[in-house]
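Encoded as structure tokens, the structure appears first; notes follow it.
One chain of protein is taken out of this complex; the other chains stay put.
As written, the chains take the letters A and B, and residue 1 is the first residue of each chain.
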Amino acid sequence: MKPTSHAFKSNAKEALGNEPLRRALGGIKRGFVANRARARANLPEFEDLRDEAKAVKEHTLAHLDLYLEAYEKKVVETGGHVHWASSADDARAAILKICRDAGAKTVTKGKSMVGEEIAINEHLEQAGITPVETDLGEYLIQLRHEPPSHIIAPAIHLTKDQVEADFRKTHTELSPERVLEEPEQLVSEARAILREKFLAADVGITGANLLIAETGTSVIVTNEGNGDLTQCLPRIHIVITSIEKVVPTLEDADTILRVLARSATGQEFSTYTTFTTGPKREGDLDGPDEYHVVLLDNGRSEMLGGEFHDMLRCIRCGACMNHCPVYGAVGGHAYGWVYPGPMGAVLTPTLIGVGEAGHLPNASTFCGRCESVCPMRIPLPKMMRHWREREYENGDTPALYKAGLKLWAFAAKRPALYHRLTGLVSPLLSRFGRKGRFASMPLAGGWTDHRDLPAPQGKTFQQRWRERETRR
Amino acid sequence: MSGANARERLLGAVRKSLGVTGDDAARTAAVAERLKARAPNLIPAMAKVSGAKAIKLFTEKLKGQGASVSRITKPDEIPEQLAAYLRDNNLPAEFRTGSDALLAEIPWDTAASLTRHTGAGHGGDAVTLSRAETAAAETGTLFLTSGPENPTTLNFLPDTHIVVIRAEDIHGSYEDAWNVLRKTHEKQGFPRTINLVSGPSRTADIEQIIVMGAHGPRRLHVIIAG
Partner (left out) sequence: MAKTTESSTRPRVGLFVTCLVDLIRPSVGFAAVKLLEDAGCDVAVPAAQTCCGQPAYNSGDKADARALALNTIAAFEGFDYVVAPSGSCAGMLKHHYPELLGDDPQSAEQARAFSERVFELISFLVDVRGFDRVEADFQSTVTYHDSCAGLRELGVKQQPRKLLASVNGLTLTEMEEAEICCGFGGTFCIKYPDVSNAIVEKKTANIAASDPDCLLAGDLGCLMNMAGKMSREGRAIEARHVAEVLAGMTDEPAIGQSIEDKK
């Protein structure tokens, strides 16, 4: 998909005027946020588990090459294939080749953020292969040709009325008289439609929440069971995943799984967590004949050991966006690409360039709530600041803003001059702001368009303090 | 690009950023040691239970997640239990199951009204019966392993999924469950698919309202035997 991250401001403005969206976003507080708080309260070791989960990933990242090799060895031993993909192009080519070799016509898909990242659906369609998203949320947005607006709840922006309209438009084989008022009826219809797709698909593509080096296993976490039907029914199962998903052992996976669902939906554990190792075995009555893993890099190896290294710990739980005041105001589409919210503000510039995505790390109040809930303790504000530093160094900071900043810094670095200036400005502004506030002010429209600007009390503190000291 | 080249290119990029080579003895040893040790990390206190306490926690957690649970004293009572459950829920007295030894040995003729099909799951199955090898009480999680005995499709295709687990197979933590599976599958290798199931299928993708039975079973009923 073509990113619109550069248009964050206008995207945000549009989102702010979208009432159904704002209602939907309001629901996050009662749902994900409240549930996470409860799950955390019910597990006394939660904070320690966050430290342990972080340590697991840090150990793995420091030995990433070796764990990837160990993982590959086990996948091959158990009859699977590993495809190494340095770029999105490499990954798409590998997937397409597997599908073509199998003569695939339709592909069912479990939810995969890596799949979104490499826009695999568009690519398959262009090759004449029909991809069918089977996660309900992903299916809903596929019908609308939209990107996800949340990494674990891709259709969180939609209302049931919109879903009903889309179903009536798409499922034309069904009776127009049918009742589709309640979520149960909509879910039931999607279940029936997608059940046929599951049974007919030639290839099933899933993502992976984790890869386990010890056993060569890929792990998916779902509540619907769609990922499982995607991978156990077709002849071929392709896992599209990225290199930072690997952990050493089953025990290490346990640690991450203990914080994943609790941080994401606030469940203690997701309904289905599936550990998959290789294709169908001798005597098995079901399961795929072929098991392929496409391991994507796409800029991740460059993040290792650098300013954005910590981001590689991300387990895509979505807690950062659930708790972000900016995401809560504008939703995911305003961010203009695949990964929204704080994690997207850090990751998107690495994947599509800071030129396109420069707004994202700037559109944060640095309130720190994302970092405070991140199960992997990723310092998200710090990394957004790193992007701002790069933009500043590259000369991408808006000129007027930079000029103002420079002027201010020039004075602030010279205390005597600074206090002379502020000693003039404060009393002057105070005289104009007799009412105690300004309803408008030149150059401060960003502030005064929406709120009054409190006026200074008069002389500065420093002036008054020196006067007081002189009197004593 | 050929497979070997692609592999070397990707691993080379990783090594370059890490500032390492692939043959550093200390790093290789650290990885080998960790993979061999399979040491548990922090296990929450609530997961450190066994016996009756584990069964109690397991039952509470599963019920909290929308499953129903019943207890019988021995596997022989399964047909009767199953028939009663199906009757109580207005379900057909018909189900599909694999060739699991525990389930195969049951005197099915004691519940003559039940029709038993065997094999992998079909799209049209209303009810299936599986056996879980083990379970972790900490989150009410069944560990269902794939194989001819318990085809994976049985876990996902039906409307109603019924799972039997022996009481002695219910442990406290995920780590306990892995240790059981590692031991049981030492010879034939780690199972192809292990489904950790903690309740019936659900979705909240429409207006964040939870609806059961998204794609997998709408109902999960667990029978604890023993």
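A few points about this structure:
Note that in this section a contact is a pair of C-beta atoms (placed from the backbone, for glycine too) under 8 Å apart; a residue touches a chain by one contact, two chains touch by 3 or more.
The shown structure was predicted, so the numbers you read here are calculated from the model rather than taken from an experiment.
For the chain excluded from display, the touched partners among the shown chains of the whole complex are A. Only one residue from A:H6, A:H59, A:R235 or A:R466 touches the chain missing from this view: A:R466. Against the chain not displayed here, chain A makes contact via residues 9, 12-13, 16, 29, 325-326, 328-330, 362-369, 371-372, 382, 385, 387-393, 397, 401-402, 405-406, 408-409, 411-413, 415, 418-419, 422, 425-426, 434-437, 439, 444-447, 449-462, 464-466.
In this text, only the chains that are shown with their structure count from here on.
Each chain gets a centre from the mean of its Cα atoms; for chain A and chain B, those two points are 29 Å apart. Note for the complex: chain A touches chain B at residues 24, 27-28, 31, 43-45, 48-49, 52, 55-56, 59, 62-70, 72, 78, 82-86, 90, 134-137, 140, 153-156, 158-160, 163, 183-184, 186-188, 190-191, 194-195, 198-199, 213-215, 217, 223-226, 228-229, 232-233, 243, 248-252, 254-255, 257-258, 265, 267-281, 283-287, 295, 297, 301-306.
Note for the complex: chain B touches chain A at residues 1, 3, 6-7, 9-11, 13-20, 22, 27-28, 30-31, 34-35, 38-42, 44-46, 61, 65, 98, 119-121, 123, 138-141, 146-148, 151-153, 155-157, 173-175, 178, 189-209, 211, 213-217.
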